[in-house]
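Every protein chain of the complex appears in place save one, which is left out.
For reference, chains read A, B and C in written order, and residue numbers begin at 1 within each chain.
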Amino acid sequence: MPPITYGYLGPEATFTHQALLSLGEIVDPVPFPDVLATIDAVRSGVVDAALVPIENSVEGGVSATLDHLAAAQDLVITGEVTLPVAFVLATRGEVALTAVRAIVTHPMADAQVRGWLSVNLPGVPVTHVGSTAGAAEAVASDETPGRAAVCARIAAETNGLTILADGIADNEQAETRFVVITRTTAPPAPTGADKTTLVLFQHADHSGALLEILDQFASRGINLTRIESRPTKTTLGSYCFSVDAEGHLADARMGEALLGLRRICKEVRYLGSYPRADGVANEVRVGTANADFAEAEAWLAALRGLGA
Amino acid sequence: MPPITYGYLGPEATFTHQALLSLGEIVDPVPFPDVLATIDAVRSGVVDAALVPIENSVEGGVSATLDHLAAAQDLVITGEVTLPVAFVLATRGEVALTAVRAIVTHPMADAQVRGWLSVNLPGVPVTHVGSTAGAAEAVASDETPGRAAVCARIAAETNGLTILADGIADNEQAETRFVVITRTTAPPAPTGADKTTLVLFQHADHSGALLEILDQFASRGINLTRIESRPTKTTLGSYCFSVDAEGHLADARMGEALLGLRRICKEVRYLGSYPRADGVANEVRVGTANADFAEAEAWLAALRGLGA
Amino acid sequence: MPPITYGYLGPEATFTHQALLSLGEIVDPVPFPDVLATIDAVRSGVVDAALVPIENSVEGGVSATLDHLAAAQDLVITGEVTLPVAFVLATRGEVALTAVRAIVTHPMADAQVRGWLSVNLPGVPVTHVGSTAGAAEAVASDETPGRAAVCARIAAETNGLTILADGIADNEQAETRFVVITRTTAPPAPTGADKTTLVLFQHADHSGALLEILDQFASRGINLTRIESRPTKTTLGSYCFSVDAEGHLADARMGEALLGLRRICKEVRYLGSYPRADGVANEVRVGTANADFAEAEAWLAALRGLGA
Partner (left out) sequence: MPPITYGYLGPEATFTHQALLSLGEIVDPVPFPDVLATIDAVRSGVVDAALVPIENSVEGGVSATLDHLAAAQDLVITGEVTLPVAFVLATRGEVALTAVRAIVTHPMADAQVRGWLSVNLPGVPVTHVGSTAGAAEAVASDETPGRAAVCARIAAETNGLTILADGIADNEQAETRFVVITRTTAPPAPTGADKTTLVLFQHADHSGALLEILDQFASRGINLTRIESRPTKTTLGSYCFSVDAEGHLADARMGEALLGLRRICKEVRYLGSYPRADGVANEVRVGTANADFAEAEAWLAALRGLGA
């Protein structure tokens, strides 16, 4: 089997690149300039799959990914991977910290080292670029003295930068979650430790709709591990909900929850079932196992067949 | 086709007899002395069907009927009929009201004329017998002067009694509901104005269980027209619930509610789906019609078939 | 202090009498012929308090008690007591079981020995009288041979009857619960193991109302130990609910639940808070203790006082 072609949010040496390498599959990585381009490359068949960030424990959902996936009709998530967030401050050649006059980084990275910067480099202006790898590249290619990048170690190394400070993230437990995207296909088989990602659009004129939506999960004993509201891009206050639910499309309880959601929502977008990165087994409450559903179905079929 | 043999709560000339005659079918009515005997006659095949009272707007559920049906594994309800409650006070020959010294009636009838008796015959002792028809019979066959029966007009007439007072029920809108019972068989076809009768046993150690049970109906847009708690005959505070739900076993929303109940209850006894006596069409909320369920099922099947 | 005058559902030697004696207070017991008369004696001041049965583990709620209390505006329950149900079969003088030709008892007692009778005295007619004590008395005063009473041991002994069979109740764990009724007064102080009895009338035209009612308790972590539907005596399908809720009128969570019920129900009748007979401590869920309510109230008051 030839290597799978994998798109990722580039350029080379981004966190996404690092996450992709951690997948441990034989991959042929292809960087793309932004999330939309990465996703489009999957859709058009330029690559077989792609890895993009979807959630960050400090900054929250990655809007571009959430919104492009929500709009996609022909893509699914088939896997996830998480990566601890760890930043370095890196310069072109050896520079004293006090000589740093300008910082270049990605806005999300900026947000995660803000505390460290305000203590160690107060008042130093920060310029935002499209990726932390791009920041490293920009610093490497610019001879102006006193410029520093906030980036992943891999990016500093790739670009031959000197690391002035390591582990500068404000929150040492910060993680980023990435998802593997492919064209629509059957999900990986259930493992008992799965997630299902959905985008749920409520009927506009129905207050209490979110309560009803959540009840579709709760009443079947399904936990949600993530819920994000996203604007539907129409009027203020019109939202859809991006959720990760514990369990697999093939699970009976998930099936019934999906049926219920389909009936009460304006639209339900199924974005895939896949194994959880943390491998934590799904909780199965009393009465919600596949066998419980099968037993109840058999009972109902018998009732309905009475006298027939 | 030969006439259907119908058992009923006798003796002749009871309200149940009167209700049975109102069915308008060609029937061969057979009186039985009590509810249990009537029900057993169906079970054993002595009669094809039976009519028994199940609910009274003043006294509430008829315990004997509710409990014997709840215990039955081989019987179903296939229809219902309601009858206004109307009592007369009747004596053997012409007697002045002031000369009435003793009243004979059924306890449930007593309860429904209590106010009238306390005003018009204060202090006159009341003896309870097994039926209002039996009360009329007892008065007719006893020469002791001053005895009066509280019974249906039909019973007074059948027994040749004189009616001293008519319309003596405290509540003029009082009604009794009767149900047709047969051995287990397919229900009559859905009419869009149906009821389904169930007995629901909760798991003993689960507080909030009733809330969960009710939610199985509410979340599918199913109204309940009757809910009665009945002791399970074990310990104090252990209940089952006898309910009438709007809709038919064949309705998709009822099917899903039954599946949910089956999974959360200790036991679900299905006692039949049948047309409502009042003919009021079942409310069908948005997203709960058979077509909505079918559309959602097709959608889910397509999702599950992806890539297969 | 003079002895308290206690009315009870008589005559002497009933189970209620036996339960009254078990109260262990110095009482002056006064029998009354029926529940209504007993309750009225409290209302009119003829007695200080009364004991009446309210719930039986086999037959369910005692309708007369439930309905008369629901209608009362001036009475409260101040205590409860439970008693195992144990019946004997007793005759006037020594009689062989096979010679028993007629049985006299109260309908509720009949219901609880039905199984035993159908096995041991099949086909023997049963006459219903107003109490099991009355049945014993009737048998004692009637020289017709072959008559037997189903009654409490105390009633057999009081009336000089011979006990043919003991422990004939079908369910050996059967219990009856009795309540102490007084004119409206402050409840006994909270003990941490209390009950509050309420009657809740829903607005007629509001489906899902029971769900809302139950949620008022559930959302404050209050368990219900009893729920009985009772007809409102108007039209079929119009119910009120008689409930026992864990906790005391003085508990903050009960207070807030009562406020919620008052706002959503057509009517809420408070029938008293009193110590549980079984002494089981009320469950207090996280966030529902009096201290939690007090802390939240103080927080809200501070918010509302901001800048004032």
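Note that in this section a residue touches a chain if its C-beta (ideal position, glycine included) is under 8 Å from a C-beta of that chain, and two chains touch if they have at least 3 such contacts.
Because the structure is predicted, anything quoted here is derived from the model rather than measured.
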Considering the entire complex, write down the shown chains that touch the omitted one.
A, C
Hidden partner chain, touching residue among C:215, C:228 or C:246
C:215
Out of A:43, A:101, A:128 or A:269, which touches the unshown chain?
A:128
Taking the full complex into account, find the residue in A:102, A:165 or A:210 that is in contact with the omitted chain.
A:210
Those residues of subunit A which, in the complete complex, touch the missing chain
55-60, 63, 82, 107, 111, 128, 130, 171, 173-175, 177, 207-208, 210-211, 214-215, 218, 223-231, 233-239
Please give every residue of subunit C in contact with the chain that is not shown.
184-187, 215, 219, 249-250, 255-256, 258-260, 262-264, 270, 287-288, 292-293, 295-297, 299-300, 303-304, 306-308
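Just so we're on the same page, only the chains that are shown with their structure count from here on.
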Comparing which residue numbers subunit B and subunit C contribute to their contact, where sharing over half means same and under half means different, the two sides are same
Using mean CA coordinates as chain centres, what's the subunit A-subunit B distance in Å?
58
Chain centre separation (subunit A, subunit C; CA means) in Å:
59
Which whole number of Å gives the spacing of the CA centres of subunit B and subunit C?
25
Two or more other chains touching the same residue: where does that happen in subunit B?
215
